[in-house]
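Every protein chain but one is kept in place in this view of the complex.
Moving on to chain A:
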Amino acid sequence: MAIRGTNIKIEGLTHRYRSRSGVTFNRVDLESPQGEALAIIGRSGCGKSTLLHIVAGLLKASEGSIKLDGNPIDGPSPKWVMMFQAPHLFPWMTVKQNVGVGLTFGNWSRATIDSRVDEAIRLVELQDFAQSNVQDLSGGQQQRVALARSLVMEPELLLLDEPFSALDAFTRSSLQHDVRAIAKRLGFNIILVTHDIDEAVIMADRAVIMAGSPGNIVHELDVDLPDPRDRGDPQVQKLRAELMDSFQEAANYNKPKAAALAG
């Protein structure tokens, strides 16, 4: 699988929903170098998922720009693929068909589709289930299929929207390690949106905290730890505590303003 990462540059990104009053987030600036795994942490409603949808090209920003290697994102593309909270597999298809569906949309040849799909299925270790209907798989296996469906596109950037939050703790932990390992091996970028600080520490090279209303990046922290990362490792625990403190601080980000208004 021939993948390389990309340099991501987000400048002055602002978004407001037409149906709602107010701005979701305002003038967000963010950069991520080639091959980096970046986690965006924030409470529900701070706009982190919306930001990810805009990067995926599934939503249009009200203002600002997103550039990958200097080229603006103007819609969905196989180069930047999103993996959602739930796998959203097509239930009438087998594992193999689900994994290859994006390549079918791209009108790739049957031979290319077959070889790339087989490789992606091997990466997520689902060879024994290739011909199974996806409805026969467990939640964790289904999320692996969704991961293979993203990886088969050979994306430069994988966008993860709280992708393991619906899974049990063991499956979640295993997938967090696997996705990071695959990303590092193949060299693509990750932007992970999560409210799980452990997940950010296990998966990311750098974590940014998004808070406020309208949302913005209020803090960032390098997660400079060796792989594989173990939750019990004191270094992991230390960074986790640091990130938690920053997260708490960020949660109070608007409070002085609110207190001043109340006063």
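The definition used in the following text is that contacts are C-beta pairs under 8 Å (C-beta built on N, C-alpha and C of every residue); 3 or more make two chains touch, one makes a residue touch a chain; residues count from 1.
The rule is short, and it goes like this: contacts and distances are computed from a predicted model.
**Q** Which of "Aldehyde dehydrogenase family protein", "2-amino-4-ketopentanoate thiolase", "NitT/TauT family transport system permease protein" or "Phosphoenolpyruvate-protein phosphotransferase" is the UniProt protein name of the chain not shown?
**A** Hidden chain identified via UniProt as "NitT/TauT family transport system permease protein".
**Q** Of A:F84, A:F129 or A:F247, which sits in contact with the chain we cannot see?
**A** For the chain that is not drawn, the touching residue is A:F84.
**Q** Pick from A:V23, A:V101, A:A166 or A:A251: which residue touches the chain that isn't shown?
**A** Residue touching the chain left out of view: A:V101.
**Q** Spell out, residue by residue, where the missing chain touches chain A.
**A** Counting over the whole complex, chain A touches the hidden chain at residues 56, 58, 76-78, 81-82, 84, 86, 88, 90-93, 101-102, 104-106, 133, 135, 149, 153.
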